[in-house]
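Note that this complex is displayed minus one protein chain, with the remaining chains in position.
We call the chains A and B, going by the order they appear; numbering starts again at 1 in every chain.
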Amino acid sequence: MNWLFRYANPHNFMRLSNVLLPITAVATALCLGVGLYLGFTVPPDYQQGSTVLLLFIHVPADVAAEAAYGAIAICSLLSLVWRHPLSDIAGRAAAPFGAVFTALGLITGALWGKPMWGTYWVWDARLTSFLLLLFLFFGYMALWNAIEDEVRAARAAAILALVGVVNIPIIKFSVDWWSTLHQGESIVSGKIAPVYLAPLLIMMLGYILLFVSLWMLRIRTVILERRARTLMQRSAA
Amino acid sequence: MSPFFTLLARDIKLAARSGGSAFLALSFFALVATLVPLGVGADLRLLARVGGGVLWVGAVLAALLSLDRLFQGDFEDGSLDLIALSPLPLELTALAKMLAHWLSTGAALTLLSPLLALLFNLPPAATLTLFLSLLLGTPAVSAVGAIGASLTLSLKRGGLILPLIILPLLSPAVIFGAGAVSLTLDRLASGGALGLLAAFSAGAVLLSPFAAAASVRLNLGG
Partner (left out) sequence: MITSLIAEKLACARGDRRLFENLSFRVKAGQALAVEGANGAGKTSLLRLIAGFLSPAAGRLVVQDADGESDDAEERGKQIGWLGHQDGLKPQLTVAEQLAFWAALYRGTTNSAVLEQVGLQRQADLPCRYLSAGQKRRLALARLLVSQRPLWLLDEPFAALDTSGQALVAQLMALHCGQGGIIIAATHEPLGLGNESLKL
């Protein structure tokens, strides 16, 4: 774990992210650019027509949202076990992006539903799980905001995130079970034609890089904000 | 009496004496069961179809009403400090409080459910399934709820944030519970759903004392 601790030091994190951020930002732009270009130039699906394009925006959003929750969970574990302030900052910083990616997944899913089934919302199992995931993000953020003492807020939010991470597979399982009970529709069914696979994977990578870049940027901002606050407190004293 | 049962008995006594949180929960439950038909209409076939789900959601919400006070009362008057220094580990403290909460709300709601099932025209077999599912599932509500209550125990308005935190976590209980009733309505076996519900409850009751105790410890350090 030594290497981790080295970068868990805010000062080292600033130096490291200073180098990494431009790289991930360029890589994000590349992946999203290439992914979208490939996505727009593939032949339209015989069933779904040009709406297949939404696949390239929808599916990666879900993947990025899950990655964000995973990032929160890992930060929470680090924060509870090793009590490092940087993991508190990092966990909190990931949540709004996770919520936005989840919302993006829901919106694109709804937009897809309209031409496919004539309605925006079909209680598809995947969409339903993601709606619940959105509330988990909201709850995590609300708890952070509600507790004034930052150390205490961080620990409480971390406990909640870990409880959530144990519960998410159960929620997914229960929603899948529920959708077979009520015979819901499914957006992504069957195999994806190989021609779509390449742009899809590139888009997924692009979304994850986008998340990582935004996340680093946000952590940097929070660290700088804290430094500014400390300076102001000192000048007031 | 052992410290565990001492605390359990005191919490039940307090619940019974402080104007009956059980009465409050039962009234709320009955009120939901009254308002839904007023909202969706008196079509008995429709009511039977949605009854299981409505009563499950109503029961979960009713059990939430008194949850925010689970640790808060003891935190505010200093009792929680004293309980933490007693021979009873905080994990067992959390378990005793969950059990007290379940006995004073979840169990009472379960007992009332067959009566409310009448309002929804549920056939006897479905009513029995509803009763069993609440019996098996409401402990999970108290257990997961205890985690939420321990996380928000220092907040003056913790009752507002508590539902947001725990309702998504409780969705499997609602799904399996109401699902079991649906299966019975369709004359299918509900045993599998009840089994899943029981497993969810057992997991919640076994694991949440640890999360709740960690969170109480964190709050005592404040």
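Here is the rule we use: contacts are C-beta pairs under 8 Å (C-beta built on N, C-alpha and C of every residue); 3 or more make two chains touch, one makes a residue touch a chain.
A quick note: this is a predicted structure, and the numbers were derived from the prediction, not measured.
For chain B, the residues in touch with the chain missing from this view are 1, 3, 6-7, 10, 13-14, 17-18, 73, 76-79, 81-88, 220-221.
In this section, only the chains that are shown with their structure count from here on.
Mean C-alpha positions place chain A and chain B at a centre distance of 31 Å.
Taken together, the chain B residues at the contact with chain A in this complex read 144, 147, 151-152, 154-155, 157-158, 161, 164-169, 171-172, 175-176, 179, 182-183, 196, 200, 203, 207-208, 211, 214-215, 218-219, 221-222. Chain A makes touch with chain B in their complex at residues 80, 132, 135-136, 138-139, 142-143, 146-147, 149, 152, 155-156, 159-160, 162-164, 166-167, 170-171, 173-175, 177-178, 181-182.
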